[in-house]
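Now for subunit A:
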Amino acid sequence: MSTLAQEFSKGIFKENPTFRLLLGMCPTLAITTTAFFGFGMGVSVLAVLLCSNIVISAVRNLIPDKVRMPAYILIIAAFVSATDMLLNAYVPDLHKALGIFIPLIVVNCIIMGRAEAFARKNNVVRSILDALGMGVGVTISLTLVGIIRELFGAGSIFGFNIMGSAYEPMMLLASPPGAFITLGILLGLCNFAFKRLGIE
Partner candidate 1 sequence: MSERTFVGGIHPGYAKENTAGMPIVPAEAPSQVIIPLHQNIGAPCEAVVEVGDEVKMGQKIGEPLGFVSAPIFASVSGKVSKIEPFNHALGTPVPAVFIENDGQDTPFEGIKPNKSLEELTPEEIIAISKEAGLVGLGGATFPTHVKLSPPPDIQIDTVIINGAECEPFLTADHRLMLERADDVVLGLKAFMKALGATRGIIGVEDNKPDAISSMNKAVAENSGDYNIEVHTLHTKYPQGAEKMLIKATTGREVPPGALPMAVNVVNQNTGTAIALAEAIKLGKPLYERVVTVTGPGINKPGNFLVRNGTLIRDIIEQCGGLTPDARKLILGGPMMGVAQPTDEIPAIKGTSGVLILTEEFVRDQPIAACIKCGKCVEVCPMNLLPSFIGSAAEKKEYVLAEKYGAMDCFECGCCTYTCPAKRPLVQWIRIAKGAIAASRKK
Partner candidate 2 sequence: MERKLVVSSSPHIKSPETIQSIMVDVLVALFPVALMAVFLFGFRALATMVIAVIVAMATEAIILRNGSFFGDGSAAVTGLLLAMTLPPSPPWWVVAIGSIVAIGIGKHIYGGLGNNIFNPALVGRAVLFVSWGTHVAGSVWTRPVPFGFTADAITQASPLVTYNASLGDLFMGTVSGALGETSALALIIGAIWLFYRGHIDWRIPGGFIGIVFILGLFDGGFSMGLYHVLAGGVLLGAFFMATDMVTSPVTPAGKLIFGLGCGIVTMAIRLFGGMPEGVTFGILLMNGLTPLIDNMTLPKKFGEVKKSA
């Protein structure tokens, strides 16, 4: 059973999509101005990933190899559209903040990548674990970036003021350049930490 646990945990550390595989960087940079947005995006990705992995692994033997990419995209796009509508209905604020990046989940390399690399070769149970692991990995990473940017860029975490009223937020972190620089430095730190922990 340990391998099943590995299927789950690899997405969080060893093959963390954001920090190790460098996939899905666009939303990582764009919407992580606050921890909440990062978390919301992560959960959205998790949901789409989970659904599409289930469906794709379930029908994997039915899809001819030649047209698998368009087929996967259709499946993913359907779930993305559904997510889009759900977000709009229940968390309109988040929907507005994530904006164009919700439809763009379709082309998030993580989801396509997992479909291509994992779901089409594995059974439903493994695919679910894989999707959960990867999705949680993304959610953690996005939330982490969001926390850092929100903490220094606005002085709060998940909207709760942390730094006190005297703190003058470093607006850089809320701006596009700040996103790049923060992620770049985080990536370097991660490489360093992973090397130290012996995870290649």
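One rule holds for everything that comes next: a residue touches a chain if its C-beta (ideal position, glycine included) is under 8 Å from a C-beta of that chain, and two chains touch if they have at least 3 such contacts; residues count from 1.
Candidates were picked such that all candidates are chains of the complex that A comes from, given by their letters.
Computed from a predicted model, the values in this text were never measured in an experiment.
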{"item": "In-complex contact of subunit A, chosen from 1 or 2", "value": "2"}
{"item": "Residues on subunit A engaged by candidate 2 in the complex (per definition of touch)", "value": "168, 170-173, 175, 177-178, 181, 184-185, 188"}
